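Every protein chain but one is kept in place in this view of the complex.
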């Protein structure tokens, strides 16, 4: 192996030395330049056109450029040196101003080295934001990666307006309520994570992306499914039927029939998906959000079940070590996140018809009706899950497997099937969590990963592997995250959750509801 | 689509400064995972504190570059202790959770509005490499090298220093891992209880490994700041860590040259797939995709590589089959 490799490398190196340089080095031949892209602060996918930028050497104008439709600009420079760059503030659309920082009063000085094609960041922000000067209102406010401050609405969604004048007590109450709300969302999403860990000892790093998946699917079906939605539905129906056949009829059907039926279902789904995809947008339909959420939950369950049936179970049967499985799940997270990005795009969206709602005053606390619904649904689902775990056979089996996989197996529980159900349940709950989270905030492709950090804090706080621990931990993390904004900037929310988690690991690593572990 | 020039560009990036920086960070990760068995899913966090150590010292406090490196390394030390103390006595999964969360939280804090006076917030810091360039023994205007591998003086200087650091760190790894210290470390990877039962302070060794790998990671971050002369927090997203994992597994975990080879192979592949995607897009073969999707496809591809490598070829390109095939549990 190693000799072959060395041969290949040597051949490559020889090739490089022979191929004439300028072919590839072309981009480096251009000498010095300044360039950049000015983006729309409200939607970072778009550039702002027509902003003028002039470069001076002392008082001599060297060159000027205007941003194109993508917001790109470039000015060629004659030689290395220090240049003064001036942004024409007149040309900036009136709703924005140039952000102060690197650029002061529309001017900045940059040093350009030989052969340096330097990027220069010119950032815009909403015209109102600069005057406030308050960090929490600046466009880079949120944890979001695209500083997409939607006219200040975003922060309001995370931490309800703690607006001027209200007393500390009122703020406290308000934040407690939104903490509970946030905590319920975390709890719902995290139950699956904890149960999956309990049954398989595996940490599903892709759990956050299953949350995103749910939110995205609900968005798709509530705003118009068309070709993409139909195809997705067909594929998931096919795979879902295959997994179900495997899960339910394994004992009753002969093996060949079973396998044939599964493959027929999968290929049927794919064929149907292709047909629907070709027909494209001619079959367009859309459903109300609650129905779209139901579809998302079912599809989330199918996604979870599929991952278990076609990835994790084979890996377990191959005796792949746990550490390797963690890495597989990281890989799956990357795949899932970016497939979602390709399919659904990087935009920030909200569920239509739920963004702007009149607040309902409940005593001292003001809430949007959608948040009340979220809380109601979350509590109902959590109670339902608790009943499932406590009173049904499958629920008891889940807890038994979670408690001690070997013991459960030796007492006659079909561990593989229980694990499949746990993944289905976890996937469905994650999808629901995604819908609720998206309803409360915005839907975008990295939302799940950010929630995953809080879910980790929640399950560790409550005790890895216990469903009730995830509930308790979720609520605690939600409350801590929200209440911390009383005293600290809201960007530190996640940091507090992390600090809480680390503290818990120091004091009681098994978590609030976990049991002290046996060693050896 | 000009396959030849795509290949040429790919090869160039395999030897480029970014590949060297990733190789450096992956050497740190190799000490963590390859030798000690620590599941660090937040190596990018160490790179970040290193880069910002340089950035803040140089751009905000006008300190010399050497002080910046010192600050960066110091931050990494503190971070390693903070992560290690609560988790290294526990099962491996706790470290993985804590590191992945901590790296992302650090990024969010550094890019937050209130940190802007120090970190420049979401826009980062600029003008970081003046000191480094004054040390440059090469003529910045001159082109050195031949054929495809010709670089201007500044780039050559970065290349020499970064690959030099890679060589030094690889040498350091070799020395350490061929010593009794390395034997204890590898023993911990296999079974820490067994090592503990022989009277070794496993916690202390794990901590030493975590710190050492973290320091090397932060050195990579420092070099990134110096090479780019500017840093933004969004360069330190979690996928950087996952790239490092692909690099490590591609090259071979637990091998001194694994990360180096892995980094070169990885960046070759990334540039190559990017070139091919762009080329196919230009030819109109990818009607469903826009330009920005190519990056996402590449990331998904990196994820796929991670899965396929760890399941089917855990020993990587140069890993020892004999060593890896024996039950890995």
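Each chain gets a letter, A and B, in the order it is written, and its residues are counted from 1.
In the analysis below, a residue touches a chain if its C-beta (ideal position, glycine included) is under 8 Å from a C-beta of that chain, and two chains touch if they have at least 3 such contacts.
By our rule, contacts and distances are computed from a predicted model.
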{"item": "Candidate names \"ABC transporter ATP-binding protein\", \"Cytochrome c oxidase subunit 1\", \"Thiazole synthase\" or \"2-hydroxyacyl-CoA dehydratase\"; UniProt protein name, chain not shown", "value": "\"ABC transporter ATP-binding protein\""}
{"item": "Contact partner of the left-out chain, one of B:176, B:276, B:289 or B:304", "value": "B:176"}
{"item": "Listed residues B:58, B:202, B:215 or B:318, member touching the removed chain", "value": "B:202"}
{"item": "Which residue of B:2, B:142, B:191 or B:290 touches the chain not shown here", "value": "B:191"}
{"item": "Chain B, residues in touch with the chain not shown (by the definition above)", "value": "175-176, 179-184, 186-187, 189-191, 193-202, 208, 212, 322-324, 326-328"}
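Here is the rule we use: only the chains that are shown with their structure count from here on.
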{"item": "Centre distance in Å when chain A and chain B are each reduced to the mean of their C-alpha atoms", "value": "23"}
{"item": "Interface residues, chain A side, partner chain B - complex", "value": "1-2, 5, 12, 15-21, 23-25, 28, 45, 80, 99, 101-102, 110-111, 113-116, 118-119, 121, 123, 135-136, 138-141, 143, 145, 147, 203, 205, 315, 318-324, 326-328, 330-335, 337-339, 341-342, 346, 449-450, 453, 456-457, 460, 464, 489, 491-492, 494-495, 498, 501-502, 505-506, 509, 519-520"}
{"item": "Of all residues in chain B, those that touch chain A in their complex", "value": "4-5, 7-9, 11-12, 37, 39, 41, 82, 85-87, 89-90, 92-94, 96-98, 100-102, 104-105, 108-109, 111-114, 116, 120-124, 126-127, 130, 133, 140-141, 146-150, 152-155, 193, 229-230, 232, 234, 237-239, 242, 245, 249, 289, 292-293, 296-297, 299-300, 302-307, 310-311, 314, 317-318, 321, 328-329"}
